[in-house]
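Input: a single structure, listed below in structure tokens.
Every protein chain but one is kept in place in this view of the complex.
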Amino acid sequence: MPPLFAAQEPAAAAAAPSGTSADETLSPTRLAWRSFRRRKLGLVGTAMVLLLVLVAIGGTLITPYDPNGMNASVSMHAPGLAHPAGTDRFGRDQLSRLMEGTRISMLVSFGSVLLSLAMGLPLGLIAGYYGGLVSAVIMRTEDVVFAFPTILLALMIVATLGPSLINLVLAIAIIFQANVARVVRASVMSVKEKEFVEAARAVAARDAVIMARFILPNVMSPVIVQATFHLSLAIFIEASLSFLGLGAQPPTPSWGLMLNESRTFMEFAPWLTVFPGLAIIFAVLAFNLMGDALRDALDPRLSER
Amino acid sequence: MLRYILLRLLGLVPVLFGVSVLVFVAIWVIPGDIVDIMMGDEVAQSEKAMQRLRAQLNLDQPIWMRYLLWVGNALRGDLGVSMISGEPVLDQILERAPVNLQLVLIAMVFIIVIGIPLGTLAAYKQFTWVDNSIRVGAIFGYVIPNFWLATIAVLIVSLYFPRATVLDYVPFSKDPIANIKGLLIPGFVLALTTLSYIVRLTRSTVLDTLRLDYVRTARAKGLGERVVMSTHVLKNSLIPVVTVLGIQVGVLIGGLVLTEEVFMLPGIGRMILLSIEARDFMVLAGGVLFLGVVFVLVNLVIDILYAFLDPRITY
Partner (left out) sequence: MSENPVPPAAAAAPAELPVLRIRDLRTHFFTGQGVVKAVDGVDLEVHKGEVLGIVGESGSGKSVTALSIMQLVASPPGRIVSGRIELDGLDMVKLDAAAMRRIRGKRISMIFQDPLASLNPVLRIGFQLGEVFRHHLGLEKRQAVTEAERMLRAMDIPSPATRVRNYPHQLSGGMRQRAMIAMALSCKPELLIADEPTTALDVTVQAQVLNLMKQVCREHRTALVLITHDMGVIANMCERVAVMYAGKVVEYTDVRTLFRRPGHPYAAGLLRSLPRLGGNARRLQSIEGQPPRLTRLPPGCAYAPRCPRAQPRCREEAPELVRLRPGQEVRCHFPLEGSLEGSLQGSPQGPLEGALEGSLHRPIPAALHAAPNAAPGAAR
């Protein structure tokens, strides 16, 4: 997948001729932080992400009811004071289930993104650093991943491995690692001719040391930006596949699965359909807003494009 | 130009090889003994039947031989027969493909006819309320999951318009107009994610182009804004949009599975889902391979289109 969001407009100031910048004494990290802070939407997105993470960590400690606790006496209750998001046919509290679903979403998205980094970073580093045949073999292999529509590939992998959240994480990671490798390789190639790398090479540092100490830190910006977008995409893929019955299995309160289960009763209990969708939108939006701002702050080249 | 197309066709060979290997490995190797899995519950299956199935799937051959036999058959148009119905897989695919083609085309029309003008308008009215509302709309359009929107659409129609036929699928051969009417909402739902993405992309590429020197030159010639926009800005801005549209076809194809499931449309996506449920691996492999190859070919067409749009590409 390409960068998921189109570029933000560069600040109007960029068009104006100006003298030298007063920011030149600050470190790149400070600069990026300052630029990130200036983007209000990015801050909103970050706050939303924090909320999601807190709910995920809090888990059953903070849910009003047991997410899987059934109570036939309150079956199919519409949203009200006792159950703000209503209950399903087993009388399970939907708000608690949605909160528990946050944990599923976060586990799947962070898990698959971390796994994709563990695979894609070394592959991209090696391909970019050594180039030649090594790079050709790695990148042609990755091309095959790009040759598949994302959802379809995930679907096929999960279908053959068997539907479960672990397999879903693996499938998503396999897809993402190709993107990671591609981005890392491109950044490595642009960085490896820089003087400080040449200098390290001149004092005969080992390749692994050069990659870890000098190259890796310099390719992290695009990787972080990409990872943020991957988080939002992973939430979407998890929800999609769980919706199709190929991810989380009942009674796991995954948003996608809840949405799928709601379809049977949606005419009588539309809240069961509406709320899980809003939860997905909230999470995807959160990571996208954060990613947009991160990209503008960390990787100005991308946002100018 | 011909040479360029030929070169691109040649470049397809390794990609298609990789696609076929991936499908083969994923479906025929990773799961282990397919026959066991397929027979799964039906313990009562006779040993004889299992042997027959093994032979039919060439499971007695070494793995590379199995691959070659499978690919060879696929190249000849033989994707095997469904293990459930005994119907040839290719027949099933060809029977269902028109629905997919229609859906993707309808979605593409929405994307191009709505997305590009909206993005251009937003760029042209940058920082005004028009721009802001288009941008907010595009952000939400992008993050709304299509399967949820589809479900909500079905919900709304069944709750408020129980007698409406807008979501009824009618085969094209029976009533073309009713057929297209029935596919409009699914097509729009399928399009929405990509549509929103294209709005944002068009907006940003138009903004980028508007800042370029040659646009200033065009204005310095005394050309009016409309001419500057249509002849100098739009064509250049559309070059990256076209590339992305090619990649987005992948999103559309992926979305087909979900859209068809919710709207109950008889397309390949639904066939794939049914085959997963039924553990009909022949159909699954055939369907995935088919859609994968189509996606690769679409990207080839986009590449060639790109070369037409941008004279700087050397063939």
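The letters A and B name the chains in turn, as written, and every chain counts its residues from 1.
Assume a residue touches a chain if its C-beta (ideal position, glycine included) is under 8 Å from a C-beta of that chain, and two chains touch if they have at least 3 such contacts.
Values in this document were obtained by computation on a predicted structure and should not be read as measured data.
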Considering the whole complex, which of B:Val130, B:Val157, B:Leu223 or B:Ala278 touches the chain not shown?
B:Leu223
Looking at the full complex, which residue from B:Ala178, B:Leu212, B:Val242 or B:Ala278 touches the chain that isn't shown here?
B:Leu212
Where the missing chain touches subunit B, by residue
127, 211-214, 216-224, 227, 231-232, 235-236, 239, 309-312
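Note that only the chains that are shown with their structure count from here on.
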When the C-alpha atoms of subunit A and subunit B are each averaged to a single point, how far apart are the two points in Å?
22
Along subunit B, where are the residues that touch subunit A in the complex?
14-15, 18-19, 21-23, 26-27, 30-31, 126-127, 139-140, 142-145, 147-149, 151-152, 154-155, 158-159, 197, 200-205, 207-208, 211, 244, 247, 249-255, 257-258, 261-262, 272-273, 276-277, 284, 288, 291-292, 295-296
Subunit B partner contacts - residues on subunit A that touch it in the complex:
1-2, 4-9, 12, 15, 140-141, 143-145, 147-152, 155-157, 159-161, 232, 236, 239-240, 243-246, 256, 259, 262-263, 266-267, 270, 273-274, 276-277, 280-281, 284-285, 288-289, 304-305
